[in-house]
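Structure, as structure tokens:
As you look at this complex, bear in mind that one protein chain is not there, while each of the others sits in place.
Here the chain labels run A, B and C in written order, and each chain numbers its own residues starting at 1.
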Amino acid sequence: MDFRFETEVRVRFAETDAQGVAHNSAYLVWFEIARIDYLARFRGGYPELRAEGVEALTIESHVRYLDPARFDDRLTIRCACGELRGARFRFDYAIERDGQAVADGWTRHACVDATTHRPLRVPAWLVQEIATAES
Amino acid sequence: MDFRFETEVRVRFAETDAQGVAHNSAYLVWFEIARIDYLARFRGGYPELRAEGVEALTIESHVRYLDPARFDDRLTIRCACGELRGARFRFDYAIERDGQAVADGWTRHACVDATTHRPLRVPAWLVQEIATAES
Amino acid sequence: MDFRFETEVRVRFAETDAQGVAHNSAYLVWFEIARIDYLARFRGGYPELRAEGVEALTIESHVRYLDPARFDDRLTIRCACGELRGARFRFDYAIERDGQAVADGWTRHACVDATTHRPLRVPAWLVQEIATAES
Partner (left out) sequence: MDFRFETEVRVRFAETDAQGVAHNSAYLVWFEIARIDYLARFRGGYPELRAEGVEALTIESHVRYLDPARFDDRLTIRCACGELRGARFRFDYAIERDGQAVADGWTRHACVDATTHRPLRVPAWLVQEIATAES
């Protein structure tokens, strides 16, 4: 996978569990941080989307946990956006620590009207900006 | 403190941290569960409050951690509501495991209009029901 | 899928997000609650596993979000365990509200030695009990 964007998180103590490693649900929070940071480069990003009355629901998620993340680890999250079709899009992710794979995965999303929750096409400006960013 | 209401939670694995005990922030989540269960006995409880356009903000919280809660512990959370004055009210809590004190604390709240976030008196029906429950 | 086990969770206010629905990471916490409850029927369950020095790591997770779960929803989580081979096993899940599908998914796990983190066969007693439960 060809990732042109990355962001960083530091594993919080609150994200660890009694196994001494980051809890499996924390990875979905990190994926979300990565895609929000990814979108933040375009216009007002995700807050702008919400201001326009568009909610992007998560409709599917997948994580492969390759090597446990631990407290205070500095993780790099690479991500890419693709498969924009109508209301839907997909993000792929790879999490690394010092160049070593920690986890990877993907999420799928659907834009809906924030009020009616009816499907809504991904706004044209966003499709355009993502196409430019990923090309 | 005289508690006339109690509810139960089981410590989730996801609530533990790398110290092998429940994370200090989990207690505020349990306090919230207790006060929502407390209010659920009156009309539609907290969901009803929200449906009436009233939000109850948390404006202060205090926790004393007396003995660590651990994974799978079955905890009893006792609580009482008081100090209802205008828009404000207070909850007191005591958390026990097999009759042993685990933690105690309190939270203070303010009712606001869900739209404007302006202070709003605690609805009369709720004041009445709490007065009855605590007397 | 044929589920012979189910457990219940109530959506916590702390699990909701600013979209007004349960956050996508909460589903992995609910899956975990279901498999811990599932295992609790056998010997000492998951706490017993840990007492024997066995950790069950989550190595993969998958969630399909079908209909948003909301605050105070009472959810039924059905689950089944299978594909026990050597150190590995898999859980499948279906989450429902009043008989309506809310989400489904699966997780894959590997048993490791709690100290060395080396792969460890799933204990024979557990393989036996799961085989009985699922047959």
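For this structure, a couple of remarks:
Simple rule for what comes next: a residue touches a chain if its C-beta (ideal position, glycine included) is under 8 Å from a C-beta of that chain, and two chains touch if they have at least 3 such contacts.
Here the structure is a predicted model, which is why all the values come from computation and not from measurement.
Of the listed positions A:33, A:66 or A:133, the one in contact with the omitted chain in the full complex is A:33. Residues 19, 21, 24-26, 28-29, 32, 55, 57-65, 68, 107, 117 of chain B touch the missing chain (whole complex, contact as defined above).
Residues 13-14, 16-18, 20-21, 23, 25, 70-71 are the ones on chain C that touch the missing chain.
Residue positions on chain A in contact with the hidden chain: 12-14, 29, 32-33, 36, 46-47, 71-72, in rising order.
Here is the rule we use: only the chains that are shown with their structure count from here on.
Centrality by Cα centroid goes to chain C. Chain centres here are means of the Cα atoms, and by that rule the chain farthest away from chain C is B. Centres computed as Cα averages put chain B at a distance of 28 Å from chain C.
Centroids of chain A and chain C (each the mean of its C-alpha atoms) stand 24 Å apart. Across the assembly, chain B contributes residues 13-14, 71 that each touch 2 or more other chains.
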